[in-house]
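The structure's right below; bear with me while I get my questions together.
With one protein chain removed, the remaining protein chains of the complex are shown where they sit.
The chains carry the letters A and B, assigned in the order they are written, with residues numbered from 1 in each.
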Amino acid sequence: MNSSLGGDGFLTTTINYIANWGRKNSLWPMPFGTACCAIEMMGAFASRYDISRFGAEVARFSPRQADLMIVSGTITYKLASVCRRIYDQMPNPKWVIAMGSCTCGGGPFDSYAVVQGIDEFLPVDVYVGGCPPRPEALIDAIMKIQKKIENEGAPII
Amino acid sequence: MERVEFITESPDSGDGVSTKSMMLNMGPQHPATHGVLRIVLHLDGEIVVKAVPYIGYLHRGIEKLCENITYQQCLPYTDRMDYLAAICNNIGFILTVEKLLGIEDEIPERAKVAEVILFELGRIESHMVGIGTHALDLGAMTAFFYCFKERERIYDILELVCGARLTTSYPRVGGLPLDLPEDFEEKIRNFLKIFPETIDEVDKLLTRNKIWVNRTKGVAYISAEDAINLGLSGPNLRGSGVPHDLRKSNPYLDYDKYDFEIPVGTDGDAYSRYLCRMEEMRQSVKIIEQAINNLPDGPYAADLPEIVLPKKELVYTKMESLIRHFVLVYEGLKPPVGEVYHGVENPKGELGYYLVSDGTAKPYRMRVRGPSFVNMQAIAQMVKGAFLADVITAIGSLDIVLGEIDR
Partner (left out) sequence: MSVDSDSVIGSIRSQFESSIYKTYSFRDETTLFVKKESFLKFCRSLKQDFKFTYVIDITAVDYLDIRVPRYEMVYLFHRFGDDYDENIRIRIKVELEDSDITIDSITPIWSGANWLEREVLDMFGIEFRGHPDPRRILMPEDYKPHPLRKDFDVRNRQPSKESFEKELKEGFE
């Protein structure tokens, strides 16, 4: 231990790095699940895929205690304002995963009620294609978010 | 998103105490609403005076979309209504189109038996989520993990059969698109060996659990008469003591040849509906056992060149098959002018498709009678006068899925 810490029990790093390291391994997702993708998201949380291996199992249904919004399932115009409001309620810094074809670009629902991609009203960090994507794909998206957080250089406090 | 507003102040009723009734908005984003249901609750203290559900947050216009595409193209949209048991929706739609075409008698036995197996797997799949999330909402988290473990096993079988876990889009008009995989039978037999143990485990976790019984017994009561009047179906109707099941009353897929029973509750409360679902899964196991023992060999799709796509190897080698394939894909199948309604006993109740054909390849009108849509109406009556916490029980025990309510 001592040798890896430079021999004197010290470790030098930047405050940014240590904060990002902490953040990326303790993401608190806010699952905004609406349709089919929500079931695969539940699959990712449940026994076989177990998202807690990546430090992201503390699902918070209150946006005020979350920093990662997983939008999974079709978003209609009637729901869009709710979605936007929940995003606004989340504290900074925050990230958004668009899970499934519907959230990425409307998916198969090219109809009068469906928003053709949630990036019409939300900033999205990672898009996951598929109808619905497998839980592995969601886990991959979370790892991509973690990579992104790792390299973030913005002021942290 | 929850917001509290004080709306009315009722005057002093004579005992020197004036009370305020409160309006509480529950949803659309709430963990216990199983999606995006919104209920506005009028509360007097902790008692629900009135509950007004608002739906439509997931209305995607599936009925309208289907009017603009061919019958075969409608199939993937049916997956996305009741996505907890997509395969049941698929089979229901296929049966309706087959009825419209008048080709029910030409479907080969192998396809029918395979569809029964898949249909019952779908029922188990849906009840597993229904019970798992219901328990999760009431604080019993372990049952959720047990249920999802079993669901993953069903996903594996479905993936083997059709390549997708959730949105299957599997059977086709006239039979199956491909023959069943070689190890299908073995996988099903394995599942039948393991699955009853899981039901027993869930049974041990919940059925005599003091907290579970207290929170569900006598809660969200609905009488048989009211259930019929409200048009409830599925376990919600049977939980009130009405022995109505389309598999027995208006049999399809030769369900009348199978030996199974319809579990009927007596109390009409949430506990009774839970027991119905548990027993239904045991009956499903019984049906699958009979079906897998009688799964015949032979053709898996009907011999109807105008309706069923030719085999892929023939398309690549024979000119005629290529032309047939092209015409069927490009123009679609054309049913006669007419209209049919066909209902199947989905895990959640009666799923009905009403198709109006004008003789072209696109349905003139496709109406879906989603069981959850009609079942959901009962919520206002169920929670009236109950405690706020019982609203969660009521929603969970109705086992709704919003994709089907809003369509």
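To be clear about the criterion, a contact is a pair of C-beta atoms (placed from the backbone, for glycine too) under 8 Å apart; a residue touches a chain by one contact, two chains touch by 3 or more.
Please read all numbers here as calculations on a predicted model, not as lab measurements.
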item	value
Options B:G56, B:P177 or B:P310, residue touching the unrepresented chain	B:G56
Per the touch definition above, residue among A:N20, A:S111 or A:Q146 touching the missing chain	A:S111
Residue of A:A80, A:V124 or A:A137 touching the missing chain in the full complex	A:A80
Missing-partner contacts on chain A, residue numbers	76-78, 80-82, 84-85, 110-113, 115-116, 121
Touch residues of chain B, complete complex, unshown partner	1, 55-56, 59, 61, 63-65, 67-68, 99-100, 102, 226, 228-232, 242-244, 249-250, 338-341, 343, 350, 352, 354, 356, 358, 364-365, 367, 369, 373-374, 376-377, 406
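In this section, only the chains that are shown with their structure count from here on.
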item	value
Distance from the mean Cα position of chain B to that of chain A, given in whole angstrom	29
In the complex, chain B residues that touch chain A	1, 28-31, 35-36, 56-62, 64-65, 76-77, 79-80, 83-84, 129, 133, 144-145, 148-149, 151-152, 155, 165-167, 402-403
Touching residues (chain side chain A, partner chain B) in the complex	32-36, 38-40, 42-43, 46-48, 61, 73-74, 76, 78-79, 82, 85-86, 108-114, 131-132, 134
